[in-house]
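Here it is, the structure, as structure tokens.
Then we have chain A:
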Amino acid sequence: MIERIPGAFHPFVLPFVFGMVFVLGYCLIGMVRIFFELPREDRRRFLISLVTPKTAWKNIRDIFLNCLIHVNLWKRNRVLGYMHSSIAFGWFMLILLGHVEVMLFLPHRVRFFYYPIFFNFFVAEADATIQGQVLMFLMDFFLLMVLSGIILAIIKRFRSRVFGMRRTTRPSFLDRVGLYSLWAIFPLRLLAETFTAHISGGSFLTEPAGQLFHRFISNDMHVLPTWWAYSIALGIFMVVLPFTRYMHIPAEMLLIPMRNAGIKVRHPRKGFAKLEYYSCPNCGVCIDACPMSARKENLKDCTVYLNRQLRRGNELRIEQISDKCLLCGKCTAVCQVGVQGPELRIAQRERRAFALAPDYGGIDVAPMKAAVAGKPARVLYFAGCMTALTPSIRKATETLLQAAGIDWQQMDPDGGLCCGRPLMMAGRKEQAEQLIRKNVEIIRASGCDTLLVTCPICYRVFKESYPLEGIRVVHHSVFFEELIRDGRLPVEYTSGSYVYHDPCELGRGCGIYEEPRAALRRMGVLHEAGKHHAESICCGGSLGSLTLGFEKRKDITLNALKNLTVNGPETIVTACPLCLNTFGRYADRPVEDLAEVLVKHLKTPTI
Partner candidate 1 sequence: MIYQGKQKIWSDYQKEIPSDHWFYVRSCIRQSFFPGSEKWFLGICRDMLGHDIHETEHHTTCGGIAYHCDVIPQETAMTIVARQFSLMTEAGYKNLVASCITSFGNYIETLETWREFPELEAKVRENLWKACKREFERPEYVAHASDLIYKYRGEIAERAKYRLVNHETGEPLRVVEHIGCHYSKMFPHKGVGGAEYPCVLSGMAEAWGGQIIDYPERRHCCGFGFRQYLVKANRGYSMSNTHKKFESMEPYHPDVIITNCPGCPYFLDRWQYVISEQTGKTYGQNGFGIPVLTYEELAGLVLGIDPWDLGLQIHQVAVEPLLDKMGIEYDPKAKYLGLNEKDIMKPGLPTVLRCC
Partner candidate 2 sequence: MMDFGFSLAPSSAINLDTVDLSRYRKLLELEPDARICMGCGSCSATCTAAPFSGMSVRKVILGLQRGQDREVDRMLSACMLCGKCTMVCPRGINTRHLILSLCRICADGTHKEREDGR
Partner candidate 3 sequence: MAKKKTADTQVAIVGAGIAGLEAARQLVRLGYDPVILEKSDRIGGHVADWHCLFPDMTPASRLLDDLTDATHDLRVICRANIVSAGRLGDGYNLLLQDGTSIHVRAILVATGFSLFEAEKKEEYGYGVYDKVMTNADLEHWFNTGIDARITGQDVRRIGFVHCVGSRDVKAGNAQCSKVCCITAIKQAIEMKEKFPEAEIWCFYMDLRLFGKKYEDFYIGAQRDYGIHFIRGRVSEVSENIDGKVIVKAEDTLCGKPVKVTLDLLVLMAGMVCNRDNHPLAQALGLGIDEDGYFRSKDNIASITASDRKGIFYAGAATGPKTVPETLAEARSAALDIHAYLSAQ
């Protein structure tokens, strides 16, 4: 390869150069700003994680697998996976190989960063080497790969259903500009390289295509315009990138190491939150996943639209979207980038100004403390508010505790304080903390070593936010499954068939999926729902939503029920009083808590 253009410059590179400088500058400034918007301890944690070999390696691996290969997307949808990774990985390889070419043949030109991009323009093929042939082959190969991805992308744009996506987002004007320029980049590159193939050389794609073209057009008049067009397409794409969904490409590369460093959303708009919503690729997977989508009017209230409105700063819509959400976490479970929709929303709710702040200072916990301290037991059972409305769960739990011979007492026999999770979900963290302090006092006063809860809502907050070192917080589904395994709760297998509904707070919230299923398998046939585990569908009763009214939740519940009953179970089993209450209202078959099912299958001790 020899340099064809003296001075290694031609004006057509300018659009690209300008775009590249702009986007790099923009992203750099953005990164720095985000970094400094983090609280001091988060900044420290982030820096340390970058130099810790374990996380550093994890960062590289995650960025490679997620940003380039899109492994998660592959798992979900192969065609989409291929489409994304072909473009991302193919493009990445083109850039990488371009650099390899430059370093190999014209190492002194490495400092011109546009050089690898327009390599074929600047060089002439002096002699065909093996290296050159291999590289050229690879270049053509990856270009073909990207082009195949682009073709899929064009098809997806107009026929998204082919890819299994029912609903997708409507791109904004700039998104379209970015999209069309992206689509244009690679065909133009193909054209440009095709036209210069007889000078710079080419491989299986560009060379025959070049020869084909030369049959019709013999002069080289059109060579320069195609390179111009290619550069302009690149330039446009780079310039609009920060203002389009494609911002997710650079944002995600920062999001991954920050997440790996354990950083959380602390401010509704700054720092990590900003990074999260810039990382949203606007793919719209969350639209179909969102349980609220059971009603058409809620389609624009899922996380992708939250991210979009957050970027636009549309306060009215941000508030509507934030308040409506059930906080079930399904969007995060399906999100390729892992944008934390619920956390972002809670942060928006926390930001809200309330003139009237609840104050629980006047509540005297002394009598409750005295009551639990009066008869210390190993296990303290906190039934919680919701369980008071589903006495069957409480009764079943009591029966099981009795049957297993557990030394226990109830923390709230006459109704206790709320656990604080509903307040947290409403964004009233400080108030929640007041309740947490009071409840901790009572729990500590009881002298228990295990805190048993039957409500996943309580369970989550006890787990996440209560300073209860030395006390095991356990959900009844886990607790009873252990007792069954240990033989302390003998259960019978019967012919019943069940489906288990994962409560949002227990499954996605706390990662408990298998214990309740294991317990059910010992008692009958366990069917799975259409969507289950991390992708289970919220019952619709969630306290997460502030604004969804009773009537509007009905369709959500019906949709969730439809999903649960696809495999025809006799009984729907859940492990949450709120789910039980919600499903019970509309279900066409029995809905029971795990504890109730256990009581029914309890072997009566033979004397």
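The definition used in the following text is that a contact is a pair of C-beta atoms (placed from the backbone, for glycine too) under 8 Å apart; a residue touches a chain by one contact, two chains touch by 3 or more; residues count from 1.
Basis for inclusion: all candidates are chains of the complex that A comes from, given by their letters.
Keep in mind it's a predicted model, so treat the numbers as computed, not measured.
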Direct contact with chain A in this complex, candidates 1, 2 or 3: 2
Candidate 2 contact footprint on chain A (complex, rising order): 323, 352-360, 362-363, 385-386, 388-389, 414-418, 420, 422-423, 426, 428, 431, 435, 541, 543, 546-551, 578, 581
